[in-house]
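A single protein chain has been omitted from the complex, and every remaining protein chain is retained in its original position.
Labels A and B are assigned to the chains in the order they are written; within every chain, residues are numbered from 1.
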Amino acid sequence: MTRFVLHRLLLTIPALVGLLVLTFIMLRVLPNDPSAALAGENATPEQIAAVRKAYGFDEPLWKQFVIYVEQVGTGDLGNSIISNRPVIRDIAERLPATIELTFVSLLFSACVGIPLGTLAAVWYQSFFDHAMRVVTVAGLAIASFWFAIILQMIFAMELDWLPLRGRFPVGLAPPLHITGLYLVDSLLTLRLDLFGKAFAYILMPAFTLSLAGLASIARFTRAGVLETMQKEFVHYAEAAGYARRRIVWVYVLRNSVVGATTQIGLLFGGLISSAVAVEAIFDWPGVGSYAVNAILTSDYKAVLAVTLAVGLIYSVVNILVDVVHAWLDPRVAEKL
Amino acid sequence: MLILRKFLRDVPAVIGFGIIVLLCLIAIFAPLIVSDLNAVYDGDLVSRLQPPSAEFWFGTDSLGRDVFARVIVGSRGALAVALTVVSLAIAIGVPAGLYAGYSDGWGSQLVMRLTDVFLAVPQLILALAVAQLMGRGLGSAMAALALTYWPFFCRTVYGEVRRLRNELFIEAQRCLGASTSRILFVHVLPNVASAVIVRATIGMGFTIMTTAVLGFLGVGATPPNPDWGLAIAEGRDYLPQSWWAVTFPGLGIFITVLGFNLFGDGLRDLVDPRLRRSR
Partner (left out) sequence: MKRRTFLMGTGAAVTAAAMGNRVVLAQPMPDELVWADDLPGNLDPYSVSDVPMQGYMINVYDTLYVNKENPPKLVPWLATGHSIGDDGLTVTFKLREGVKFHDGSPLTSEDVVWSFGRLLNVKKGPAAAFLPVLDINGITAPDPTTVVFKLKQPYAPFVAAFPLVAILNRRQIEPNIRDNDWGQAWLASNSAGSGCYIPDISTYQPVQQLDMKRNHDHFMGWSHNNSPIETVRRRTIMETTTRVNALIKGDVDCTDSYLPPDQVDRVLASKTATVTKNQTMRVMVLRMNNKKPPFDNRNFRLAMSHAFNYKGFIDGVLKGYAVRNAGPIPVNLWGAPSNLAPYDFNLDTAKDYLAKAKAEGAPVEREIEIQIQQHLAQTTQAAQILQQSLRKIGVNLKIVANLWPQLVSSTAKADTTPDMWAHWVSAYFIDPENWIGQMYDSQFHGTWKASCWYKNDKVDALLREARHLDDQAKRQPLYEEASRIIVADAADIWIYNAIELRGISNRLHGFEFTPIGSGADYRTMSLTS
């Protein structure tokens, strides 16, 4: 098992190098010459040219890449053109918000999706099965920001049950910064009142995001359970007189969630992208909206840094998924 | 015709199929359904943001154009984009996944690392880069989306093939002397197909959804294209009072994705050899 984990870690390195090259190429090929943006709105062409020289935008591409790799190696990802602070600091401040949102969304998706998928498989071709399939797919098909606005209108404006936007009440100090995840930090510092507030704020955004993942997880669980249920060991267990519930939820599920866990890994990466719309509507101070703003303002250092950060997270999550995969199905770990 | 009867028993799948057929008909016969095709592009500014009425079934948008006409004509673009992107992604991803999943060694590793790299790049950024390279517009958006989507197929196929590789019947075929390509195409591929189909149908939905985000950033469909995603992007500032500008294109997306997914589900249940036993 340890060998498997180490092996997977080693394999991540070329992926990250490839990511560096890919993102650098993309961003230098983008005709986004930020000199004009840097020099200011009323700059003369001479001022813009001076900025271009100062930042080294007129150097050959390969030279810029070498400089860039050197900088990344020493942890210097440069300053955001807009905020003029190290991009690492900008991203570090915003990353926990996105991670928290993504995690809670996935939790919602899994907690609802896995049981739904299992039940649908157990009651195959029944009305419940059909209804579940239609409902979960409907969740996929709804435009996320449209749904977000509906939720806002109903729960924040009409009923006034939930807050309209943001991550935490204006003017209230957030929980002590341990992980940056308000839900976790408030529990760690035993502030249940703060936990409640943070939970109220994350409820709508996470629920909106969870819809897309729900369908995927439910469907793959259903497929996995359907397949496993036909296996011989299930028939044997039934014949041996094990309680049906135990068979399904303990034995079958373990064999079936393989497909679902792969989906969770894939979903994580996609969620960060699709979180953009949700982050914008709810003013969730995360990395998605940061990236979009960076793209719109040609803040190329920020775009690069976000890509690397997301890429890194994604690789880590995938390693975890593979490890879980191997734990659930030890045969996978055998054949490296 | 046992298969047909089995399919007809699956009600959601039939509904899905029906939706797809309806959609294709609407897309093909759009000029007949929409009385005046000019209404898609020309609007009367005086009748902006009119609610649905007898004259304008879906109301008018922020430039006075008939939303019904735009939604109907927009179905063409939506279908074209979804089908093109997914087909491209399958064409690249499935063979890659088959190869990587079945063989060992550095070739397989290379493919999977490449997959990791492409999967790790946020869709948005890759899409923008490609758009810059190829010029903005729907064509480059489609190419970009295909490039971000093929890894999903590759990975899914890879996972399935890896699992199948250990199955007894594949080992049996190898013992019997079957060639790799025969094993791959006759035995492995059908088992993998269902996962691919399911992935493809989810892909349709994500494609149409992502196109909307790309449209907002200025990549992808440009005005005055009646693209559904673009219509939502343009109409979002007028919510909640002028809800029709966003709701009807949104419904278009919703019904389309619903149809494809339900159908894909049904197809998978039909085709999956593991479920062939009568149950």
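Note that a residue touches a chain if its C-beta (ideal position, glycine included) is under 8 Å from a C-beta of that chain, and two chains touch if they have at least 3 such contacts.
These numbers were taken from a predicted model, which means no experiment stands behind them.
Contact with the chain not shown here comes from a single listed residue; of B:8, B:45, B:110 or B:186, that residue is B:45.
Among B:33, B:189 or B:239, only B:239 touches the chain left out of the display. Chain A residues in contact with the hidden partner, per the touch definition given at the top, are 31-45, 47-48, 50, 79-80, 82-85, 90, 93, 149, 152-153, 156-157, 160-166, 169-171, 192-193, 195-197, 199-200, 203, 279-283, 285, 289, 293, 296-298. By the touch definition given at the top, chain B reaches the unshown chain through residues 41-43, 45-46, 48-49, 62-64, 136, 215-219, 222-224, 233-234, 236-242.
We take it that only the chains that are shown with their structure count from here on.
Those residues of chain A that touch chain B in the complex are listed here as 11-12, 14-16, 18-19, 22-23, 26-27, 29-32, 124-125, 130, 133-134, 137-138, 140-146, 149, 153, 212, 215-216, 219-220, 223, 226-227, 230, 258-259, 262, 266, 269-270, 272-274, 276-277, 291-292, 295-296, 303, 306-307, 310-311, 314-315, 318, 329, 331-332, 335. By the touch criterion given at the top, residues 9-12, 15, 109, 112-114, 116-126, 128-129, 132-133, 152, 155-156, 159, 162-163, 165-166, 194-195, 198, 202, 205-206, 209-210, 212-213, 217, 232, 236, 239-240, 246-247, 250, 253-258, 261-262, 265, 268, 272, 274-275, 277, 279 of chain B touch chain A in their complex.
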